[in-house]
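As you look at this complex, bear in mind that one protein chain is not there, while each of the others sits in place.
By letter and in written order, the chains are A and B; residue numbering begins at 1 in each of them.
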Amino acid sequence: MKNPIIKIEGITKKFGIKNALEEIDLSIYEGEFFAIVGPSGCGKTTLLRVLAGFEVPDSGLLFIDGENMRSIPPNRRPLNIVFQSYALFPHMTVLDNIAFGLKVTGVPIKECYQRVKMLLKLVKLSGLDHRFPHQLSGGQLQRVALARALVKRPKVLLLDEPLSALDAKLRNEMRQELVRLQKSMGITFILVTHDQQEALSTADRIAVMNNGRIKQVASPTNLYESPSNKFVAGFIGSINLIKCEVRQIEGELCAVTTGLTKDLFSIKGKNEISVGQSYLMGVRPEKIQLTKLTDIDQYDNKLAGIINNITYLGRSSMYHVKVSGDENIVMNVSMSHSDRSENIDLCIGESVLMHWTAGSALLLEDHDS
Amino acid sequence: MMKQVGSHRLIFWLTFIPPTLWLLIFLLIPLSIIGSFSFSEKRGLIDIELSWILNNYIRAADLIYLSTLIKSIGVAGITTVICFLFGFPLALGIASAPPRWKSILLIAIILPFCVNLLIRTYALIAVFRTRGFFNFGLEWFADLINVPFEPLSLLYNDTAVILGLVYVHLPFMILPLYAGFEGFNKTLLEAALDLGASKLELLTSIIIPIITPSIISGCILVFIPALGSYLTPELLGGPNSQMIANVIERQFMNANDWPFGSALSMVLVYLTFGILALRYLCFNNLYLDKNKRRL
Partner (left out) sequence: MKIKNNDKAPKVSLDYFYQWWFKVILCVTFIFLYAPILVLIIFSFNDSRRNITWRGFTFKYYEKAALNDGLIDAFINSLTIGIFNTLGSLILGILTALLLWRFRFPFKAVYEGIILLPVVMPEICIGVALLVFFNQIGWANNLPWPLSLSKITFAHILFSFPFVAIIIRARLATFNLEQEEAAFDLGASPGQVFTNVFLPHIRPALIVSGLIAFTLSLDDFVITFFTSGPDTITVPIKIYSMVRFSVTPEVNAASTILLLITLCAAGIALWVHRAKISRIGKL
């Protein structure tokens, strides 16, 4: 694989007694579109600020392009940041805002404006050069902020929730714009977001953070299909979790009991599992099928239940099904309206059978590592 | 309170009339009187006749008075600059202090300003006079390193006046600047730093342009009172460091030439109005800009 452009080794950052970052290890490679996701307050912004040099970590090392950043102040680091609030200079025009970073590093004025003009075209802002920030719309401000950082041709561009101030439609457009820009300029992007959808749809690789720790780093598909722990499984997409105990391991598959029914469920297991131990069985809502209760003998992994509630979501509906063995367990089942079979009646109070294939269930550690 | 239109109007007049009357009687009318005096002539010991002459102003342009006025402007200007040089970094530092330090530091800066001007000036005299503590400290030090010592005469000159004025007016500079920095969006500084700006460029191209209205406020709040200061030059200044206010006082209390004294006061009033009008013009533009520029 390519060289890591950013290498983080054991970085810890405390605010008072609270650990904002704990022992972060991470490598990000050249030309990657890397996303960092996590719930609010998990330390994403802190991590970015450590990279940019605004926070000094309590311990740990940071290398950018092989160079130790410990004694390099923010204004001499080869990366730039796009702030959540844009932080455009209110007393400068769009042109001056974008040219600022070049002027202060001594690029000749002529070349400065050439590069700015080029970038304005790239972010589709030509013609707005002499406007002040207060004369621009949210989406335009966003583009100026991007252009201001990109014009410096940084090795890495950091984006802290850059799209959170935009409305849903504009956000979608800008997402694609970001991907286009990243691919065309070949700059490494690190995008911080708490919107998992945004991360899944843009990034090559994603790091999921919680409580100052990195929970998993993987490609979007891997993250969704084989999350390594309970937190990631629940944070990326939604998942139904049921306590279970491993009874038997047969090659790829293992058999577990749940205590809800006498049946064994088969799950594609992981390497290091041991018989007799408690785990969680996770099934994504869209992997579950609903059928009539009378079909019970046709399927392997199945649970009976009663539809408790239905949430209409447009293209699909979410069915909340109370499991027959335990009133407290409610399974969420997502079914699109098109592939709903006609022969069952899916309304509240109806008894149904939920079933899924062995390959679509996940075996997860019960405790949070 | 404002339910019916009738009571609404009543309350308006109730709140409007007393302060307006007060300002009218005790400020505007007195100012108009000395305004008219400034165009009057002295006839006899107490008779003053409004004859619409410019003699008093012409006399005010005499070299001795004009030089005093120019000197006053110079002294007030230097005071303003020194206050700015100290006030700017102080306000910047206080504004970036942790919250609990902020109020402590601010109170510590404002508190001496609540002490009587006279007492503070007197305290300066006690410290800086020839046989004062400053000289004693120097003498002790000179003794220590075995150097012959001649007490410095630190008081009764222009430097002492400027020192006293800075001492008295510093908070007027710090407070508006502090208010400006408080409203400053710190992310802008980080953005500039991230784009490669040095600390100096941060100051010159981001902080100062954005904070300009506060700087203007602070400078005016120092300059105008310093220009009209009476007590400081009276107590700390020598015979040559009289400022315009001392000349005015003498016209009223000693020379008993009220028309001329009024003319000199009116010059000060015109200057004040001029500065305020100027500020209104630029400030209004700046303010509008700031509003427009607000993100």
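One rule holds for everything that comes next: a contact is a pair of C-beta atoms (placed from the backbone, for glycine too) under 8 Å apart; a residue touches a chain by one contact, two chains touch by 3 or more.
A quick note: this is a predicted structure, and the numbers were derived from the prediction, not measured.
Out of B:60, B:75, B:219 or B:245, which is the one that touches the chain we can't see?
Residue touching the absent chain, from the options given: B:245.
If the missing chain were put back, which residues of chain B would it touch?
Interface with the chain not displayed, on the chain B side: 1-3, 7, 11-12, 14-16, 18-19, 22-23, 26-31, 33-34, 37, 86, 89-90, 92-98, 101, 103, 105-112, 114-120, 122-127, 129, 131-133, 136, 167, 170, 174-180, 182, 186, 189-190, 193, 199, 214, 220-221, 224-225, 227-231, 235, 245, 248-249, 252, 258, 261-262, 265, 268-269, 272, 276, 280.
The criterion applied here is as follows: only the chains that are shown with their structure count from here on.
Using mean CA coordinates as chain centres, what's the chain A-chain B distance in Å?
The mean C-alpha positions of chain A and chain B differ by 58 Å.
Going by the contact rule at the top, pick out the chain A residues touching chain B in the complex.
Residues 52, 54, 73-76, 80-81, 83, 85-91, 100-101, 104-105, 132-134, 141, 148-149, 152 of chain A touch chain B in their complex.
Quick check: in the complex, which residue numbers of chain B touch chain A?
Of all residues in chain B, those touching chain A are 185, 187-188, 190-198, 201, 205-206, 209-210, 289-290, 292-295.
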